[in-house]
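This is the structure, below, for whatever I ask next.
What you see is the complex with one protein chain gone and the rest in place.
Chain nomenclature is as follows: A, B and C, assigned in order of appearance, with residue numbering initiated at 1 for each chain independently.
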Amino acid sequence: MVYLLAAPLVGGLLVGWDRRISARMQSRQGPPIFQPFYDVFKLCKKENIVVRRSQNYYVALFLVFVIFTGGLFFAGSDLLLVIFALTLAAIFLVLGAYKASSPFSFIGAERELIQMMAYEPMVLLTAIGMYMVTKSFQVGDIAGYHGVPLVFLLPGIFLGFLYTLEIKFRKSPFDLSSSHHAHQELVRGLTTEFSGRTLAMIEIAHWYELVFLLGWVYLFFASMPILGVAVSLLVFVLVIFVDNVFARLKWQAAIRSAWAVAAVLGFGNILILSLLR
Amino acid sequence: MARTIIPFGPQHPVLPEPVHLDLVVEDEKVVEARPSIGFIHRGLEKLAEKKDYVEFVYVAERICGICSFIHGQSYCQAIETIMNVTVPPRALYLRTVWGELSRIHSHLLWLGLLADAMGFESLFMHSWRVRERVLNIIEATTGGRVIFGSCKIGGVRRDIDPAMITHIQSEMKTIEKEMREITTVFMNDRSVKSRLCGVGVLTKQEAYELGCVGPMLRASGVAQDMRKLGYAAYKDIPVEPITRTEGDSYARCAVRSEELFQSVDIIRQALERIPDGEIAVKVTGNPNGETIMRTEQPRGEVAYCVKATGSKNLQRFRVRTPTFANLPAMLKVLQGCDLADVPVLVLTIDPCISCTER
Amino acid sequence: MTPEQTMEPIAVETLLQRVQKMHEDGYRLVQIHATTLPDKLEITYSFDLDLRLASLRLHLPLEEPRLPSVSTIYGCAVLYENEMHDLFRVQVDGMTLDFKGNLYKTAVKFPFGSTKAPGVTCAAIAPAPTPKPAAGAAPVK
Partner (left out) sequence: MAFFQMTSLVMKWIFRKPVTSRYPFEPRVPLAGSRGKLVFTDGNCVYCTACAKKCPANALIVSRDKKTMEIDRLRCISCGYCVDVCPKKSFSLGEAHSSPVTTKSSELQIHKSGNEETGAPKAAEGNSTSAPK
C-alpha cells in the first residue's frame, strides 16, 4: 500500500514546510525542512516516562486507527466508515490523555472532546453533501466521479470543511486542546504527559492524518486531478496563514463558531442542493 | 466537574518567571487563586550592607532585567537627593532618553508576551523583532542590551555623540512606523479583542483601593504617573498620563500601546533639546540621611526607601517594585475568570517576579 | 526634587486610627517597610495622594516586635506585612491573608531580624545583626 509508506514521508515534509513558512511569516529563518524527522528520531531515542503504562497502549491504538482510517480512505471504501474510524482514533487519544491523570492533560482531553463535538457535525455534513452529488458513500466512486468538480456544487460544504481542518490540524484559532508549541495555560494540554517514543507515535499519527485530510480536500476536485493536488497544497498554505493571523479562541467561541459554520454553510448548502434537485 | 486544583508554575511555559499559583477550577472557571511567591528571593536588600553605596548602583540595576536602567536611575536619584548633588542637565536628559528607551523595549516585550499568552505566535515574533531595533540602539549607546550600566551617582557614565543622536532620531522614525503596524493589530483585530475585552475588569475604585500602580491603575481611569513629579528631564518635558476607563485587559493593552508612542515623542523632544555640558559631577563623601524616591517604571511606580548613616554602606535599602503593588489586583481579577484567561490576566499586570522578590 | 515628603512619628497604639484616617482622606498605600536600628525596629508606612507622599513612622522593640495589621483597612497591606514577618520577624496580628512565614523562601529565617528574640533556632544560623554600620564593611577589606 503506497499510502502506508508514503504518507509519513509526505506528511513529515509538509510539516517541515509548515514550520518553514510559518517562520518566514514571522520574519524568522526557521528550521531545516527535515526538522520534523530529526525531532521524531530524537524522541525515539529518549527515555519514555509514563504515568501509567496503559496510556501508551491507547496512543498505539490511536496510531493504528489513524493509519486504518487513512487506509480505508485511500482504498476507496465507505466514507461513513472512514469518519467512524477517525472518531474512534481521536477517542483513543483522549482516553490516553485521561489515563495520564494529570490536570493539564485531563482538561486538555475535555477540550479535545469539545472540539470533536465542534467539528463532527460538519464532517458528517461533508459526507452527506458528497453523497447527494455522487449518489454514493464509497470514496472510490466519489474519486471517480466525472461531472463538474464537487466544489462547484458544494461551495458551502467546502468552506465549512476548511473550517474543520483548522480544528483538526490544531492550528491557531483552535489550538486549545494541545498547541504546537506548549505555550498555553495547559502546558501542552492533551499531550503534556506523553514523552519519548509515545510522543513520536503521536507525531507520526499527525502526519498520517495530515495526508488523509488533504486527500479529502482533493476529493472536492476529483475530476480535475492536477487542480485537486494544487488546491490541496494551497489549502495547506491557507491553514498556515490562518494560524499566523489569529489568536487562540476560547472553547466557548470555538464550539459556537464551528456549529454556526456547520449550520449556515454546511446545512445551507445541502438545503439549496436538495431544493435544486 | 468537581473542583480540581491546577498547579500553575513555578515553572510554567506561559510564565516568564517563577511564581506559583494554585488555581482552584470548577469546570474551567477559576474559583480561587492561591499564590506563593519567593522562589527567587536573592536578598539584594541585605546586600546593601555589604557593598558600598557607589558600587551598589550595579546591584540596583540588576534587580530587574527589563527595567534595569530605571532601577539604577532611581537609586542614583535617591542617593543624590540625600547628598544634595546637583546632576548636570545633560546627564538628566541622557537619563530621560535611556529611561524612555527602556520603557519602549519593556512595553514591546510585554506586548509580545501577551500575544504569546493568547496563542498569537506571529504577533509575538513581530513585536520582538521591533524590540530588537530598540535593543540595538541601547547596545550602541550604553554597551549593554538590557543591563545598561550607564547610570552613576552624580550623572551618567557615557555620552551620546551628535552622530549617534542623528542615528537614533532616524531609527525612531522606523521604529514608530513598525510599532504602529503592530499596535494596530492589538487594538483592532477581532480575535485579539475577543481575548482581551471585558476580561479582568477592575473599577477605578477597586484599582485605587488595591494599591495598583502604573498602566494597571491608568487603565482603570486614574491619571497617575510618577513622571509628573518632574525628576530628570521631565520637568522640561511635560508628560500627560495616558488613561482609559474600561479597566479590562484591553484597556491595559491600549494604555501600554499608546505609551510606546508617548515615549517616542519624549525621546524626540529630549534629543532635540539636549543641552551641552558635563555628563557627571564628582561625588565625594558618604551619604547621611533618608529619602523615599519614587520614579515611573514601565510597570508603574517604584519606591526606593534609602536610609544612610554617614558610612559607606547604607543602613537600609528597600525597594517596593511595581509588581509587588500589583499582585493583590492580579489575585482579585483571577477570581471567577476562565482558565483560558489566566495567562492573559497574569500578564496584564506585567509581572516581574525577580523585581518583586529582589 | 521630590515635592513634599512628610514623615510623622506616631505610637503603635494610634496606628490603626491614623491609617483609618489616611484611608478616609483618600490616600493610597505606597509601601510599608521596616529597618533594623541599633536599639529598635523602625516601621514606616507611606501613603500617597496626588503625588504627595505622607509617611507614618513608629518604633518597636527589637525583642518580640508586635504590630496590629492594617490589612482590614488596606487589603493590599498583607503582602508588606507578610514580608515584614518573613524578613524581620515582626509578629503582625490579624492579617487577612497570613502566609505564616512562607511568603519568601529564604535560606536563613528572618534575615533582617533580630537574633535577640528568644526561641527559634535561627539565632544559631542567622548572620550577625547589623546594628554597627561598620559591620558591613568587614568582608570587603
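We take it that a residue touches a chain if its C-beta (ideal position, glycine included) is under 8 Å from a C-beta of that chain, and two chains touch if they have at least 3 such contacts.
Just so you know, these numbers come straight off a predicted model, no measurement behind them.
The chain omitted from view is touched by exactly one of B:8, B:56 or B:234, namely B:56. Within the set B:122, B:224, B:295 or B:315, the residue that contacts the chain not displayed is B:122.
Across the interface with the omitted chain, chain B contributes residues 51, 54-56, 58-59, 62, 122-123, 126, 129, 132, 136, 139-144, 147, 149, 157-158, 181-182, 184-185, 188-193. Not every partner is drawn; the one left out touches chain A at residues 21, 23-30, 241, 244-246.
Assume only the chains that are shown with their structure count from here on.
Chain contacts here run in a simple line, from one end chain through to the other with no loop closing.
The count of contacting C-beta pairs peaks for the chain pair B-C.
When every chain is represented by the mean of its C-alpha atoms, the one lying closest to the mean of all protein C-alpha atoms is B.
Separating the CA-averaged centres of chain A and chain B is a span of 42 Å. Shown for chain C are the residues that touch two or more other chains, of which there are none.
Those residues of chain A in touch with two or more other chains do not exist in this structure. The part of chain B that touches chain C in the complex is made up of residues 36-39, 41, 43, 45-46, 48-52, 77, 80-81, 208-211, 224, 226, 228-229, 231, 291-294, 301, 303, 305, 307, 309-313, 315-316, 318, 320, 324-325, 327-329, 357. Across the interface of their complex, chain B is touched by residues 1-3, 5, 28-31, 33, 35-37, 44, 46, 48, 51, 53, 55, 74-76, 78-79, 86, 99, 102-106, 111-112, 130, 133-137, 139-140 of chain C.
Interface residues of chain A, counted against chain B in their complex, comprise 22, 25-28, 103-104, 106-107, 110, 172-173, 175-176, 179, 181-187, 243-251, 253.
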